[in-house]
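Missing here is one protein chain; the remaining ones are kept as they sit in the complex.
So, chain A:
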Amino acid sequence: MALKLWASSAANALKLSSRAAAPFPASSISRCFSSVIDGFRYSDSHEWVKHQGDVATIGITDHAQGHLGEVVFVELPESGTSVTKGSGFGAVESVKATSDVNSPVSGEVIEVNSKLTGTPGLINTSTYEDGWMIKVKPSDPSELQSLMDSKEYSKFCEEEDAH
């Protein structure tokens, strides 16, 4: 058992394929196929960023919404609030659990998605489009470089789900 664990960790460290070491339980098969969008950047707390010009649009990922269940309430900041990379800016509620949502970048909130007040479920049904949460003017665009791209994020999700 320990040796198999070592082999899997060593394989990860050496970037070899380690699929054989971690068989997927049936219940997590849907999570293998969480969608990602190429061109977006991703945080390790499962938020996505779409960067266009000097606007960063932020939401939570398909992996996150699947793990949350149906979103019934969204708490968002006001326009003009400043956000910090890695810190919470709001929360979503699902299955009687509130989950903080963190900002992947620092900057100023220039717009919030008011549709989420009446239709919080957009986060589940239109995760990367109408389910966006806030738009931020980034104060330090270089922060985006330290986020994951879609391939790295997909791998990150696989590893998390293989626990």
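One rule holds in what follows: a residue touches a chain if its C-beta (ideal position, glycine included) is under 8 Å from a C-beta of that chain, and two chains touch if they have at least 3 such contacts; residues count from 1.
Just so we're on the same page, contacts and distances are computed from a predicted model.
Engineer: Match the chain absent from this complex view to the correct UniProt protein name in "Elongator complex protein 4", "Pyruvate dehydrogenase E1 component subunit beta", "NADH-ubiquinone oxidoreductase" or "lipoyl(octanoyl) transferase".
Structural biologist: "lipoyl(octanoyl) transferase"
Engineer: I'm checking contacts with the chain that's been left out. Which of A:V36, A:A64, A:V83 or A:V136 qualifies?
Structural biologist: Checking each option in A:V36, A:A64, A:V83 or A:V136, the one touching the absent chain turns out to be A:A64.
Engineer: On chain A, what residues meet the omitted chain?
Structural biologist: 5-6, 9-10, 12-15, 44-45, 64, 66-70, 72-73, 75, 88, 91, 93-100, 102, 146, 148, 152, 156, 160-163
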